[in-house]
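With one protein chain removed, the remaining protein chains of the complex are shown where they sit.
A, B and C are the chain letters, set down in written order, and residue numbers restart from 1 in every chain.
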Amino acid sequence: MREIVKLIVVLTAFCVGSAFSLAFVKEATKERIEYQKLKILVAPAVKAVFPSYDNDPILERVKVKLSEKEVINVFPAKKAGSLIGIAYEGIGSGHGGAVEVLVGIDLNGKILGIKVVKHGETPGIGTKAVESQEFLNQFKGKGVGSKLTVGGDIEAVSGATETSTAITEAVRKAIEIFPKLKEEVRG
Amino acid sequence: MEVLKATIYPVLVMGGLAAIYALGLGIAARIFYVYVDPRIAEVEEFLGGANCGGCGYAGCSDCAAAIVEGKAPVNACVAVGPDKWEAVAKILGVSVEAGERQVAMIMCRGSKDKAKRKFQYMGIEDCRAAMLAGGGDKECQYGCLGLGTCVKNCPFGALSMGEDGLPKVDKDKCTGCGTCTRVCPRGIPKLVPVSLKIAVICSSHDTPPVVKKICEVGCQGCGLCKKACPEKAITIVDALSVVDPSKCTLCGKCFEKCPTGAIQQLLPA
Amino acid sequence: MEGSRVVKEFTKGLWKEIPPFRFVLGLCPALACSTAVRDGIGMGLCLTFVLVCSNVLISLLRKVIPSQVRIPCFIVVVATFVIIVELVTQAYFYPLYMALGIFIPLIVVNCIPLGRAEAFASKNTVIYSLADGLGMGLGYTCSLTVLAIFREIFGKGTFLYHHIMWSGFEPFAFLQKPPGAFVCLGLMLGIMNLIGSGEK
Partner (left out) sequence: MEQQVWTFSDYIMLVVSGVLVNNILLIRFLGNCPFLGVSKKMDTAVGMTFGVIFVLTCTGPITWFVEHYLLEKFDIVYLETLAFILTIAVFVQLVEMAIKKISPGLYRGLGIYLPLITTNCCILGTCFYNIRFKFGFIPTIVFSFASALGFGLALIIMAGIRERFHYARIPKCFQDTSIGLITAGLIGLSFFAFAGLAK
């Protein structure tokens, strides 16, 4: 019995020590890792949705709590120190799961540009909507107050209706929360 | 608070996981307890530890077990020297001189000019490869093929290929590891005690007329030596004569009678 | 006397027992992470860090660890440093982290740290273990770098992602592929043996 206890104590002590120190390393690197990941994933999209800015929106991102569980990253774009717009993600459900769209909006609630960040659509079919600049440009200038429905003010890419609808849905959802986010970011 | 929350889960989960695993191991060690002779581990300490297989066992721990059980001699490990053998013998409480030092001996005298060939073999220079080509180029199906597989594989450089197409053993270098007996497709090299005085240097089990036709120096199994021996030390087993060295007095009568000289005195009397 | 042994333990990893050539361990990352010089150096340095830290810690704790659970304990120690490396590369060298991918967590089963822990650190004092770890780690880094230089220059025509070959140069794509890695390492090992045999 004593053998077993000794075994348990030593191994557990090692694991606890290891987990404890790792938790600290994790805490210390958490921010940096998130920044790095966003930089690879989102930074090109941010560049695409804003015409011009001179800060690092990824570094200056603001976390906004939408509800108890939902937290969203908001990327503010600034020029010469003053805020010109914010970008954040909206999610729509497409053929192959969630479609995440980054939407850039100026301070008046007008869309500056959109870009699909992550999707699982069928290559060659759904991706037509993801890649079509013409389709994505339709959203420019629309904003708070626009209906944003496929067949209404948005025209779907033929053959990729499902994906077009998903993207539109994502943008619409993003627009809906804009007033709240604007207040938070301006703080 | 935030830091506390971030550390408490990992610590609890990993600690719990480790505790369960350790408990499992501890219990399993008890349930599946197998008595292992502690001497096996002690013996293994003194073996080469390279799992070279030179001893003929599957790894060093297997060999250690065989030594402890008495199936293998204390000097079974060829990778270490006499000092380690003595240490092993000490653990087991026996002396190293359990068996005499063994050396390899080439049991064939059928050199290039003495034994006939079926065909000229020009393939890869390896006895095992030659065996694949029609069972070897020698008429004699028991004789040395002379392509030197044993020479190439000897880990101690104790073998060399002679001019006559037969390997030669350097008794000082040979450790009796037995690698040559294992690699030879015909089992020509045999391990014999270093003080062996007399032997029949032939491996052929062919009948007298066959041997007479294909090899000038092979043992025909004619039985003349058996009849000549006053000590009854010679027997014929499967058309090959065998000398019992414990009975032999080296009187030399058999050498005179042997028509091919297959029976040989190895050391001076 | 003391100092000379430290130097000896350090330098043996750089030539006499240089992994993965003389000391045939840790082949998987050597093959997989040598398509580009940056990856090779990165992998080597990650391994050096893990090796040095685990060697030091294990030689410090060598009297505390009971021998029955020594292997799980060594594994936990090595795994801890591996996760630290994983997190740090993720935070500061993200592109490298992406390129090395699964091979960073796999340092834990790379036989070098565990092998050194068992064969060296658990029997020697801290200073020697440090020297041993550093030597072995740097030796490994050198091997990987040389292999990567060869594979990147001839396989891609670049060096540290800069084009250096003449414009008409057709890269040997074979060298970048997995079989090329095996052949390359095999040839280098042969050449090392050739040089080594000349020494004796």
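The rule is simple: a contact is a pair of C-beta atoms (placed from the backbone, for glycine too) under 8 Å apart; a residue touches a chain by one contact, two chains touch by 3 or more.
All values reported here derive from a predicted model rather than from experimental measurement.
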{"item": "Touched by the hidden chain, restricted to displayed chains", "value": "A, B, C"}
{"item": "Contact with the hidden chain (one of B:R101, B:R128 or B:K212)", "value": "B:R128"}
{"item": "Selected from C:V56, C:V109, C:I127 or C:V146 as touching the chain missing from the view", "value": "C:V109"}
{"item": "Omitted-chain contact residue, chosen from C:I58, C:V76 or C:L100", "value": "C:V76"}
{"item": "Interface with the undisplayed chain - residues on chain A", "value": "15, 18-19, 22, 26, 97"}
{"item": "Touch residues of chain C, complete complex, unshown partner", "value": "24-28, 31-32, 71-72, 75-76, 79-80, 82-83, 86-87, 102, 105-106, 108-111, 114, 177-187, 189-191, 193-194, 197"}
{"item": "Touching residues (missing chain, whole complex) on chain B", "value": "9-10, 13-14, 17-18, 21, 24-25, 28-29, 31-34, 58-59, 61-62, 124-126, 128-129, 149"}
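The working rule: only the chains that are shown with their structure count from here on.
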{"item": "Centrality ranking, top chain (CA atoms only)", "value": "C"}
{"item": "Interchain centroid distance [CA atoms averaged], chain A/chain B, Å", "value": "72"}
{"item": "Centre-of-Cα separation between chain C and chain A, whole angstrom", "value": "38"}
{"item": "Geometric centre distance via CA averages, chain C-chain B, whole Å", "value": "40"}
{"item": "Multi-chain contact sites of chain B, meaning residues that touch two or more partners", "value": "18, 21-22, 25"}
{"item": "Junction residues of chain C - those touching two or more other chains", "value": "69, 72, 76"}
{"item": "Chain A - residues contacting chain C, complex", "value": "3, 6-7, 10-11, 14-15, 18, 21-22, 25-26, 29, 32-33, 36-37, 39-40"}
{"item": "Chain A to chain B touching residues, read off their complex", "value": "3-4, 7-8, 10-12, 14-16, 18-20, 22-24, 26-27"}
{"item": "Parts of chain C lying in touch with chain A, wherever the complex brings them together", "value": "65-66, 68-69, 72-73, 76-77, 79-80, 83-84, 87-88, 90-92, 94-95, 98"}
